[in-house]
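Some chains omitted; the rest stay in position.
A and B are the chain letters, set down in written order, and residue numbers restart from 1 in every chain.
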Amino acid sequence: MTGRAGPVRAAVVGGAGYIGGELVRLLLGHPRVELATVTSRRLAGRRVSTTHPNLRGLTELTFTAPEDLGRHDVLLLATEHGLAMGAMRGLLDLADTVVDLSADFRLRDPAVFAAYYGGPHAAPDLLAEFVTGLPELHRKRLRDADRISVPGCMATAAILALHPLADAGLLGAGEVTVDGRTGSSGSGSAPSAANVHAERSGALRVFAPTAHRHQAEITQAVGVPARMTATGVEAVRGVQVLCRVPLADGVDEAATRAVYRRYYRDEPFVRVVAARRGTYRLPEPKILAGSNFCDVGFAVDPHGGWALLVAALDNLVKGGAGNAVQCLNVRFGWPERLGLEFPGLHPA
Amino acid sequence: MTVQEQTTARCPECAADVPFAEPPRLSELVECGECQVELEVVTVQPVTLAPAPEVEEDWGE
């Protein structure tokens, strides 16, 4: 689709949470979008900038009760998983374009969904209508997609690390393992005994030792079975994944580097980071906070046979809200970087 | 000058193309943009690069 004239009117559903707040930040700064409505059950009537104090002075919006949500051009859903699948039919009546950031429409196979989310899907027939919101893999289909499902934060990082090698046929036979590390915002804003500061601070919490849910998304996207563990680390924002992969015979560092360079040469938000000198040789999330970059790197074992792939991103940006905005840019034919220019900070 | 200017040379560490802003001088140091290795210009026609001798950098923990 080509660009359109007036601003696109958007609503964020579930705007009091962390993904919701990040959507609000990005959409307020987006020159082609008019953020008209932000919903919250708990905080209807309250100012958005009290909950998200970085936005003070930038918006006078107050939260709208979900039942008062009217028609918009685009709905972005930032609700906890399990909600969107039940509400989707009603929501599709309210907008031509719906972008779901929850987990509900990420897996194409309802049986896989049931296995990973502990129950049947509430709208299995809609699953096929959703396009995965990852421009690096699905840019073409996203150009006219009106049901978009944004992948999980660690899944996005792992897919962007693994896909080039898989696609180029450089993976050898054998197991792919994914070790995810995530900051505390990855589990949302609701207080609990596990995320109170004194308990969560300084944690190295192996909360998913054998089969993190995102492994299903990774396998679906990359086509190879992955085993995924995940650890909560000391950070608010930020995700890093380490993928250990077998390499096909004779694949060395130069071949690996060539694949990544070619694959991501024109991507606006993926950088290949695999340096031999300096302090920041492989991707790290801390310099990515607030930015839409996913940094991807690799280290090939000098004796050959396997490599460690490393990817990092901000879970709330490229791992969620920023990626959703990038999808909108693709969908509406806008420049893909629009509203997503912030590069991240150093030092940080 | 009639010498044809070569604007890039190959990094011996990572095979990336290393660009030059101006015709390189012998022994000049440049940094590979891909892998950040420091390289020395060891010949100029054609331009070839070799890893520069490094002070051992300690990055360990």
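To be clear about the criterion, contacts are C-beta pairs under 8 Å (C-beta built on N, C-alpha and C of every residue); 3 or more make two chains touch, one makes a residue touch a chain.
Here the structure is a predicted model, which means the values were calculated and not measured.
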Full-file chain stoichiometry, since only one instance of each kind is pictured: A x4, B x2
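Operating definition for what follows: only the chains that are shown with their structure count from here on.
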Between chain A and chain B, centroid-to-centroid distance (C-alpha), Å: 37
Interface residues, chain B side, partner chain A - complex: 13-16, 34-38, 54, 57, 59
Chain B contact footprint on chain A (complex, rising order): 253-254, 257-258, 261, 272, 274-279, 281
